[in-house]
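Left out: one protein chain. Kept in place: all the others.
Going in written order, the chains are labelled A, B, C, D, E, F and G, and every chain counts its residues from 1.
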């Protein structure tokens, strides 16, 4: 289904975020994208050059009346283990109404590109327990949480790293279901595009998205929170 | 009206661009945004950090099967007089199927911030004649042209520079009508957002857009070429 | 009235500053202008590239016998809330005979360009109370205080941000009157120039002055402290 | 005499420059001060950081209605021999109504700091002939020329380099008298300040002025062209 | 078989290169690796940081008496079409006794990561004809040519780009057979390692080798030219 | 003796390192070569540009199934006195199975290039005692230690610094014998090459090796740990 | 008197420094000249680019058998007040046999170029007391002290700053006499050269010496410690 049938401004609003809500988006390098420090916000540079900036741009341009505050606390190279270390300062103390989490790429990747360093591999059990704990701890104090799967832009599902990433995506889905959060299957969103283009169009290393790749992420996120596209001349 | 009622992939396609079409987008600093030289294309950096990159990201992520080629030939500081000098190399020789033009900001601005330098002021008559000539010369060899108005993020329509910019926007509209091109009223798109936010949210100097401002431009352009928003899970 | 009727060196001196006086000028980015750290003084670079350097240059070139010491302690982005934090070290401990304060731009601006961040908005009540407190605390230990209004180079007085800036300028005036300090209406000084030129000539973003804009500020300040222009060959 | 007795806007105007006049200021490093290339104008950075920028700031802030265009074509290290090489492109082709020239520092300095290189010494005869030729060639096509002496911030008139600089200043005066141009004795203006301060306050090397030194130059120039100081609240 | 059974210095030498031979190695970024310009040689920096430098280091350390000259003329981004343009200056005019060529990565890659730009795709027919022409033209004037296949560090042979790369590797093999040159199957050498490690260990983007990846290339090349490993204490 | 007679994969493996072993290589600038901080590992840049990176590349390319972890903790300028200071953190706490040490260059060099600074000269007695202590302390907790001599690329054995370096190499040999460690005579390996080339080919300053020099070191080390060269097509 | 009449190696040695002596040279920017931190020594860069490096070069090239250690602890901008703060760490703890001190330039200069800042002026009484105290405190533990006067490259002795510098030079002489140290009249050494050249040849700002100026200083110092010039072929 496409847009709301009710038209602009009269029917039921699908958008789940309310006026003056704050949305904190945490994750790894795909979220970070060069954001400002210590807290990324306040301008497009402050939000980095990835999907977080696009989300803010969509919300401000389409819902200027909502005055949504978007904050980026992604850090390159992070695993869920790192998120746990800084969850208090980088999520809870910011007192958001909404939180999004996209983590897991490095948890998996290190198992494949640094096979000699087991101490930096975050295995499925630790991944699930940690993510579960963070979500459970946060849910009571926010209006909503959006859990986004990690992804790997490898269309061959029997590739070892893709298979492992899908396993972690499955964990995210289970955590979302158990905790009743919103869920974004980023891998599925990318897979639809990969039916038509080779992965190199979306990410030079199958991990870090191009501008088009970040647009896929932003749109998948926006769909989850009820964004309605309105034609400019609608 | 919002999306196509026909649903994904079965009804009439609104998108005016065809598979393998090339779209050349020319303009001034708002188009340029740090694009690659001599021709801006090939990656998000090559397309700059503004609305052109967003347009490409929208098209690739939503219409990956169309394989649209987007090329940015904006140059900071340009007026329509400059476009004329490089039209042959920067538009015609690239053999595009589609051309977009957004020019006029500097034609107007120099009249206000450099009042002592009349030789760099492009007055309305020259502006209209030059734009008309470029469009008329190009129309026979392309599938379509998109004329975008210049804009000024000053909500007070009696401000001297805003009034002058509106005059130039009117010229763009007349040229579009006379030549049967697509037309994008960027000023109107911004005005709808300015009902809710102060100009500083969209541009620090009322001219160069923030990320949100570029999203306004990209969406206005996409509406004009028949982009249909499809929900990720639609 | 123009110059002193009494002529050079014989009539009553209008200049309020005495030999060896120290003048500390505090404020935000308009005062800062890249001054040296931790204390800005000692050379033109140390004083930044704005009105403070001009004031020093005027005093040294026209009153070399007075040996006035000018110190710049402006910091970009400051509000009156920030001044309060550093008033002890950046004003009182420097033991000046004269103090000038120009603050309020960011107190107001953040309300317009960062509408989502209420914690950094300094509203009128806090602004007035804080400024009042700083002035009252300082007056007993100095020969004089010069309060300069913040300004916004937008000639349209019904513009939302201009109207708010005028409100803050009114507060400065009331504080000056209650405490018997010198008062400089920078907005009025700019408004006289804006009758003839568009704001872009004085500041690219309506906030940060050009060289001409800083000259307006310096001259307005100098008038307040009794500077007399002497022709070189007078 | 100080200000005009007639008050603002009604009596006889002393200012010699007319509305829309262009003033080209040429010279050496003291004029250059990091101006833009190839022609210095258009913004404070474009005019460099010296007396030329101050002159423009004075004119724009005090006579905004005159719309005077100031252009800086100083080049560091130049002698009058260099000016002759580029006079056609850097003065005449700019079609100014007014021209100012301050040259001679390097003509003299090289005789003292590079005694081994006679080919770069411009001796008095060559200096006078060249300057005479430039002025005579230019006078017919402009409204006015302002000749400014070179200077050396050494108060001891029997110092060898000061004595030589005074000789060159005398040449400038003779050329000015023979050609009926305006004349600015910058050395005299500095000497009045040097009665009260040591040279190091005005220039670290007795040649390149501090901010205060440039203010001395700007004010001396402005006096010559009829600038009237108007109190801000006059 | 491993080393020569005959022992150091007495049996038949396997090494095909003779004393004072010059070996020119041409290719794309995998060969280039930051080599010196215009000709890469003379030091490890001059040879770049890839397999070419390793080859030189092996030859100098193991066969110091042969005084082999290694020259790197790889250029990042090159296709076989680019090699043809510079073959005269970058191979023939250097008068080598031996030439190695590893080209094809970009010929294939551009078909996948720049699908919108057909003019930069080098298709199989052009690839084979051009490579054939270069080899045939060069063979008469050298002692030997080493043709190295391009490679793609994707173990899944049904991946579209891997399949295409294998097709180009097959072309290289045919050209080598037709012309009687030495042949190095780099893909096969990598495939043996990929049985044990994930591709990310050998190349972050499946194209540009890590230090270990370059060692694979160097060793494959050395085997082809008859390098014999001698134990240090042998 | 050359390669193993038994052929690939069937006979007795000579390689002394086992699957998942960690090898820490410590030393001075010859080991450091710009490695990452605080611990050098994880990528070719992390391991520096010298023999350590080559060792890792050899092991990964030839024994990918062993998953050996190589860690570089060399620091430029170090003497054995410095190693002692950081042995706990830079060797023992990393819990390696294997340790290599190449130290002594600076212990000797400072005696010759800084003759005025006796406090930084590490004389033979201190050198031997310290090295002995480090080895004895470490042996119980590792599978093996490799002691590499320092070297000086001066073929004239009566040169004062070469003679002193040989003395230190003799100490290393004695320590190795007393403790039953592996021993690598790097000087002997270089001397074999120096029979054919002048020292400048291997090191511009007779100390810091070229790429070929590092290859000599890497191969000498590999021979000591049982590396078997396998032809690519063997 | 010129050289020793006794000739090389047989008569009485004039050189006061003995084998293995350490000479610590402390002062301001004229001594510092970009030396290494925290202690300047060990190479020409470590000793800075001024007279200290020249002194070391003279001693090493002419008296290589003495193995003199030269250490530079000058710091730009220092006054004698600053020397006192760091005398313990930068002189005494280095345990020198010889100490040279050249200080006073900034003590005087600040009185002239920063007339508004009395707190950084070191007046004669403080200067003399401090220098006296440092010398008296140091003499017992060293073989010798060399006191060098500050200087000002202004030949006009009635210039205010020159006269003040001569006053400080007189103080140095008195301290030297009272304490029986060696004494170097740098001003006198410069004055002899200034009879023939203008100050700009020796220092662009009359303070910081050119290469020739540093040679004057080095030679004056060397004369004081008994350096004998020996012809290369003598």
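Everything below uses one rule, namely that a contact is a pair of C-beta atoms (placed from the backbone, for glycine too) under 8 Å apart; a residue touches a chain by one contact, two chains touch by 3 or more.
Since we're looking at a predicted model, the values are computed, not measured.
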Legend entry - Contact set of the excluded chain (shown chains only): D, E, F, G
Inset, instruction - Consider the whole complex, including the chain that is not shown, and state which of F:63, F:87, F:109 or F:183 touches that chain. - result: F:109
Legend entry - Contacting the left-out chain in the complete assembly, out of F:39, F:120 or F:197: F:197
Legend entry - Footprint left on chain D by the chain that the document does not show: 114-117
Legend entry - Touch residues of chain E, complete complex, unshown partner: 20, 22, 41-42, 67-69
Inset, instruction - Identify the residues of chain F touching the omitted chain, counting contacts across the whole complex. - result: 109, 112-113, 115, 156, 158-161, 197-198, 200-201, 204-206
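As a convention for this text, only the chains that are shown with their structure count from here on.
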Inset, instruction - Give me the fewest steps it takes to get from chain E to chain F if each step has to go to a chain it touches. - result: 1
Inset, instruction - With chain centres taken as the means of their Cα atoms, state the distance from chain A to chain E in Å. - result: 42
Inset, instruction - Mind pulling the residue numbers of chain B that touch at least two other chains? - result: 115, 197, 201
Legend entry - Category of the chain touch graph - line, ring, star, complete, other: other
Inset, instruction - For this structure, give each pair of chains that are touching. - result: A-B, A-C, A-E, A-F, B-C, B-D, B-E, C-D, C-G, D-G, E-F, F-G
